[in-house]
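The complex is shown incomplete by one protein chain, all other protein chains being positioned as in the whole.
And then subunit A:
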């Protein structure tokens, strides 16, 4: 059970990090493209990413009985 918890945390952190970076990336792109290199879309995007990650993490932790389905390839 502890590994589950650990795994959850790993997933959560990884997910958050990805979202943040993705948000940061999108933010940078939007700032560069649309908003004449303003910083607010970068912060907005990273924040967006962190928020999403945080919520996901929380949901993950809240819904313990939610089974994460995995795609099993037919071999």
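Here is the rule we go by: contacts are C-beta pairs under 8 Å (C-beta built on N, C-alpha and C of every residue); 3 or more make two chains touch, one makes a residue touch a chain; residues count from 1.
The criterion applied here is as follows: contacts and distances are computed from a predicted model.
The chain not displayed here is annotated in its UniProt record as "MICOS complex subunit MIC60", chosen from "Presenilin-like protein", "MICOS complex subunit MIC60", "Transcriptional elongation regulator MINIYO" or "Small ribosomal subunit protein uS9m". By the touch definition given at the top, subunit A reaches the unshown chain through residues 1-2, 5, 54, 57-58, 61-62, 64.
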